[in-house]
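Presenting subunit A:
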Amino acid sequence: MTRTLRQIALLVAKDLRIEARTRQTLGLVTVLGILIVVVLGLGLGAQQGGVGHRATAVLWVAYLFAGVLCFEKTMSVERHDGALAGLLVAPVDRGTIYAAKLISNLVMMLAVALVVTPAGVVFFGFDLSAAPGQFALVIGLSMLGFAAVGTLFAALVSSSRLAGGLLALVVFPLTLPVVIASTQIMLGIFRDGQDLGGMALGVLGAFDVVFLAASWVMFEWVLEP
Partner candidate 1 sequence: MTPSQYTLMAYGVGVVLIWGYALVLFLSGRASRRRRG
Partner candidate 2 sequence: MSVALAHPASTIAADVTQAVSARELGVRFDDRAVLQDITLDIAAGQYVALVGANGAGKSTFLRVLATLLPAGDGEVRLFGQDLARAGPRVRGKIGLIGHQTMLYRDLTVRENLEFFGRLYGIADPSGRARLLMDAVGLPHRADDPVKSLSRGMGQRVAIARALMHSPDLLLADEPFAGLDIASALALEELLGHFHHKGRTIVLVNHDIGQSLRLAQRVLVLRGGRLVTDRPTSQCDAQSIAARIIGP
């Protein structure tokens, strides 16, 4: 078991070092996130105020697009010069590769969220202080489910001419339950001031469990070199 953890740490370190070395993706994705928040802010008339709770949906759109681009990048790193084949020939099982990719994707999505969320709070006058802990929990669970599906399909859908397009086309509908559940929870908390709904949290948890398990198994079958 420790060997697997060591390998996961090694693979994640490699991904993050490559990302630090190239830097442009994270920068590009973060600016895109802020752009989405600004455009939707203007579109939804955030300047009139009183629409703080709408920021949750806007932040979601920013996270999703940023997420898809991150999945695309962390997988395209493996495609250059056939690096993935080097990995697959090494005594590393595919589940470990999936787990490492998932963690790398989550770390990158988190990095983007750390920049985009404040932008949402500022532009929408979104009162995050009302329930920051619940916000973080719900967003965390949602991102986990989203990244689970995104990582699986990023391995299947290579970065060819459709680039992020096909990946977004595939991942968005499949993760709609996460989006529906988390936005409903957010509305409940930030608009109606209720506490965290058990049922909705259950849906998020179920989604994460189902899709982490399904992606882990299928990744094994489909990651042909």
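Brief remarks on what is shown
Here is the rule we go by: contacts are C-beta pairs under 8 Å (C-beta built on N, C-alpha and C of every residue); 3 or more make two chains touch, one makes a residue touch a chain; residues count from 1.
Selection criteria: all candidates are chains of the complex that A comes from, given by their letters.
Note that the structure is predicted; figures quoted are calculated from it, not measured.
Comparing candidates 1 or 2 against subunit A, the one that touches it in this complex is 2. Subunit A makes touch with candidate 2 in their complex at residues 3, 7, 10-11, 14, 17-18, 21-22, 77, 80-83, 85-93, 224-225.
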